[in-house]
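The complex appears here minus one protein chain, its other protein chains still in place.
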Amino acid sequence: MNDAHEAARRALAEDLAGYGDLTGGVLPGEGAARVVARGAGVLSGTAPFLAAAELVDARLSVAFSVQDGERFGPGQTLGTVTGPLAGLLALERTGLNFLGRLSGVASMTAAFVAETAGTSARIAATRKTTPGLRALEKQAVVHGGGLPHRFGLFDAAMVKDNHIRAAGGITAAVAAVRASLGHVHTVTVEAETFADVEEGLACGADIILLDNMELDAVRAAVGRIGGRAVVEVSGGITLDRVRPLAEAGVDIISVGALTTRSPWVDIALDME
Amino acid sequence: MNDAHEAARRALAEDLAGYGDLTGGVLPGEGAARVVARGAGVLSGTAPFLAAAELVDARLSVAFSVQDGERFGPGQTLGTVTGPLAGLLALERTGLNFLGRLSGVASMTAAFVAETAGTSARIAATRKTTPGLRALEKQAVVHGGGLPHRFGLFDAAMVKDNHIRAAGGITAAVAAVRASLGHVHTVTVEAETFADVEEGLACGADIILLDNMELDAVRAAVGRIGGRAVVEVSGGITLDRVRPLAEAGVDIISVGALTTRSPWVDIALDME
Amino acid sequence: MNDAHEAARRALAEDLAGYGDLTGGVLPGEGAARVVARGAGVLSGTAPFLAAAELVDARLSVAFSVQDGERFGPGQTLGTVTGPLAGLLALERTGLNFLGRLSGVASMTAAFVAETAGTSARIAATRKTTPGLRALEKQAVVHGGGLPHRFGLFDAAMVKDNHIRAAGGITAAVAAVRASLGHVHTVTVEAETFADVEEGLACGADIILLDNMELDAVRAAVGRIGGRAVVEVSGGITLDRVRPLAEAGVDIISVGALTTRSPWVDIALDME
Amino acid sequence: MNDAHEAARRALAEDLAGYGDLTGGVLPGEGAARVVARGAGVLSGTAPFLAAAELVDARLSVAFSVQDGERFGPGQTLGTVTGPLAGLLALERTGLNFLGRLSGVASMTAAFVAETAGTSARIAATRKTTPGLRALEKQAVVHGGGLPHRFGLFDAAMVKDNHIRAAGGITAAVAAVRASLGHVHTVTVEAETFADVEEGLACGADIILLDNMELDAVRAAVGRIGGRAVVEVSGGITLDRVRPLAEAGVDIISVGALTTRSPWVDIALDME
Amino acid sequence: MNDAHEAARRALAEDLAGYGDLTGGVLPGEGAARVVARGAGVLSGTAPFLAAAELVDARLSVAFSVQDGERFGPGQTLGTVTGPLAGLLALERTGLNFLGRLSGVASMTAAFVAETAGTSARIAATRKTTPGLRALEKQAVVHGGGLPHRFGLFDAAMVKDNHIRAAGGITAAVAAVRASLGHVHTVTVEAETFADVEEGLACGADIILLDNMELDAVRAAVGRIGGRAVVEVSGGITLDRVRPLAEAGVDIISVGALTTRSPWVDIALDME
Partner (left out) sequence: MNDAHEAARRALAEDLAGYGDLTGGVLPGEGAARVVARGAGVLSGTAPFLAAAELVDARLSVAFSVQDGERFGPGQTLGTVTGPLAGLLALERTGLNFLGRLSGVASMTAAFVAETAGTSARIAATRKTTPGLRALEKQAVVHGGGLPHRFGLFDAAMVKDNHIRAAGGITAAVAAVRASLGHVHTVTVEAETFADVEEGLACGADIILLDNMELDAVRAAVGRIGGRAVVEVSGGITLDRVRPLAEAGVDIISVGALTTRSPWVDIALDME
């Protein structure tokens, strides 16, 4: 229920085993610091940063002047932290690791979303998330303006080539899934050919996923589907491929690179 | 004690809440798949992949023909998985997320290490690791030929600017740390000037860390230190800055980019 | 991932704190017992029974001759347990509590399902499950021939009166949900009037839920919907109300009584 | 130590995995609701309801006007909840599941206790509790006026037929138990015949349990025991069998039906 | 349920955080070692030793030639360990810490038990156990020939001076306890005077605890109680006070020193 708290707890445990902070732990007194961006981006990660501060020392006081989902520029102050110096130093790296990684994901998402301006296409995340950080990385995608897509294997069904082969065809695979889970979960059918598209529509797929299809084929598929299902594309989507796909009329463009090719945003803690 | 097992357990829990795999869960029968690289790199992540397979279904059989730390090229088969089809599909994304992320770190490390060939400098990781994955990312750095550096705040002391200011000088800061922890942990002193270097040496620092120093200053500092302490450099190290630093005679080059700017290696599971 | 194992672990911890089994713990030797039904029903709960046996003493050997989802009559032997006597006695109550409760749910479900024979209506579970046992009780409903419905608040959206009032109408409520979660989760709209039904259909509801509606109104609503959405009914469904609803053409009848009014089936362990 | 908190945490985790509440999570604003009984009964479950509210959103304010152990009638308001609307909706089902199930147990207990009015017999729970909910169900029995009996296998010894057979007689079984656990735990001996009763008394049983004995035999056994041990009866006790047993002079009537045959009390959350 | 396993897991986590064993972790090959006593004593702790070995490396093979509860002399080999050298070294300290501490408790217990030879008095443990090790220390007392006494506050009631004062007298205190817990838990009454003894007997105490009473008073109290309750003594019991108390006819002598004043037995691992 509280992913940020749990993620912060785990991350702090990595930094503070044994005797805890050998260096900062011996420093008395209070301190103050600013969270400062060294580059531009879209912010994400304030929730685990706040949770980490609470866990390290409940007397630390954190205030963000930029919120998750907002843009910032290089040199901009994002927030402040004050309180016991030992706590401040113990928080530093763990807190920044969250901000750096998650703002990286949000910023990359925003770049993709910008390419879809004026179209009805939405950028969506995939399940290619860092093991253990899925909830926060999905939220970072939302902060960047994207859709989170299904969380895992458990909240939506997706019939892909392996399922189709194992079940003996799209229709059989969809029927098997429907018989087991009933009525409350959507079924996506991955289509590689127009015949797949037709079969998917015929057996009531909620979403047709066009995987690794050429742009012309995508355009044609969108026309054939004609609103009878949501149209999603995926597979090696890079920034320069997004706009043509969006203009081709697809509904969803799911992009692994949001989480697999997004460098961290450099964010630092400047003591005062 | 078993970081891979715990990380795999957590990652699978992200994918298999509620009813578990809505799609693959209904498929009967056995399957076989190859783990195939779509790009080149250095492998890391077989341990959590194996742990995930064991957790998903103990009847899955996994064999890697390439081992952690070994190079591979695009199209190369890295290993095979056989067993119940439902288990194979549930393993797919979680297992690949480990391989993709960790091989990305190992491969980036190997690129930096290659730049130090013929010198005595070693590439080392930092504490800029993905929250929750530190143990595995540190291992990935080792697989790429780097040093893991300290694990966290608890296994080595590092006196940085904030500590120095709070304690009232390098000598006072080192004394405070030594009084508390005694004799079994090393103390690194971060130096910004030659005076800092001298003061660090005078109070018995084990390691002098030259942070964000120009190349010429690094060369001069190495000369002054003259083997009386380990010399480490850090701060915005990029691939093109590594070789001159290595040739300047530093012992350790710690590089945040190993974990903050390393794209995933594309590794897939091809069903047969 | 392994709900049965975790539920068994928790249940055993309730029985075996402190010194463990004060009475049976001192008995040496081996024993054998039959799992015997004292009444009729449909079996459910073999998975947590097996998990509990494994946890109590891995040397216990359990074999069920009746499987989950199969019917049994009074006096029928359902399985056998052999192994160390102390383990057998420690397993007894915990194992039977699972079989008794879960077979109670499966049996009640089967009674409701029997009333729908020859129609296309399906009996479905609700979220009125015993706190902590949801996964196993949902499985028990499947063992009884029912559908599990959504697992929780997280795998399907359901717009009910409170949401509608808060959002300012059905259309606004559905739009708010769609904007946030995107395309992969179904949206159910709870309708109390024909106007609600029309508004739900107009804004693309996947499922129209007719809550506490009279039989005549249900019949009329089914006609109006005409296959444009799945039709579900709920609210105080008792055994004698099921058949008319099923014959009215609804797709799904969700029944809280499967889990809230189902007495345990009496199942015992007879030592030999 | 805090069973209600832990049970609430677990139950909420069943409802709020993945993205949490897909529907209510998007609603802004505050709300207020009354906890209303749809039927009559004895209340139990306010502790886990309060714990769940605290866990869902610490800003939720809950006040019960009826307390655990008090009777209520149909339509009666039991309490109020106010606070953030999203939290209120996320609390609803989990909170009510506790109240419904536990008040069901308390109400059934009260019905049995009523039958013993004017006698010295006490109604007691058994270990036939829903796996994972034992502490709360035992408390519900207390709320209904019953005794909780032993918590598990660990806080009192009970020598039953299997132990007797394995040990080679009542006397040997009691001796084996006494030798191991010493002096601080009571020993109950299950008796099927008058000879068993005599042997149990002779070897110092604290409690004689008459299992599945006819009423006349119970009367005779009570006479023979004559206060030398506590007299307990058990085995298929139904409401119409309680009063004669109580009048026969037994001390304790333990009743599985308190937890195995008690339907939920219908309690709802009415938004305002 | 498996205290040894859990205690071993925790203890190993203390020794193997971060990078694990910095020294032994790099050693290849196999090794063999003997568990050797440097002093005399009674063995306890083989269960957590075995559990630790299993957790460190399942390929380690451990065999004890002396069992829990058996005496050993200085220089005696207690068992052998063979397997991967790195695992052997990681096991060494954790495994020996269990054997040293728990054999210390067992040996001290045996010394007290020896003083009661030929009497019917039993030596019993108290709740003065090392936090987190209670189950294993209570077992060590049993290995030394003592009784474990109640495990905690939850499996037997003990009415002490504070309870008596708060309730307004022994009779009121016992009544309050009986009303709440019913019939299955024993009640001990702590008596400081003969009047207390009489009042305790009068209200049905199962056990009369004579706390810090002089030997003559104990003798007198035993006579007055005359078998109507178990007689227990406690309070500053030292080795030289045991025999007279045992000969005075008390049933139970509970001794804090078993766990609070017992030095470790020196046990080592000799590599071969």
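Per-chain residue numbering starts at 1, and chain names A, B, C, D and E are given in the order in which the chains are listed.
The rule we apply is simple: a residue touches a chain if its C-beta (ideal position, glycine included) is under 8 Å from a C-beta of that chain, and two chains touch if they have at least 3 such contacts.
Only a predicted model underlies this, so the values are computations on that prediction, with no experimental measurement involved.
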item: Visible chains that the absent chain touches, using the contact criterion stated earlier; value: A, B, C, D, E
item: Among E:A17, E:I170 or E:I207, the residue in touch with the chain that has been omitted; value: E:A17
item: Of E:P48, E:P148 or E:G200, the residue in touch with the unshown chain; value: E:P48
item: Hidden-chain contact residue, picked from the options D:D68, D:E92, D:E115 or D:D155; value: D:D155
item: For chain D, residues in touch with the removed chain; value: 1, 138, 148, 151-152, 154-155
item: Missing-partner contacts on chain C, residue numbers; value: 17-18
item: Contact set of chain B toward the excluded chain (per top definition); value: 122, 124, 147-151, 154-156, 181-186, 188, 206-207, 230, 232, 251-252
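Just so we're on the same page, only the chains that are shown with their structure count from here on.
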item: Of B-D and A-B, whichever chain pair has more C-beta contact pairs; value: A-B
item: Computed distance of Cα centres, chain D from chain A, in Å; value: 46
item: Chain E residues counted as touching two or more neighbouring chains; value: 17-18, 148, 151, 154-155
item: Pairwise touch network: line, ring, star, complete, or other; value: complete
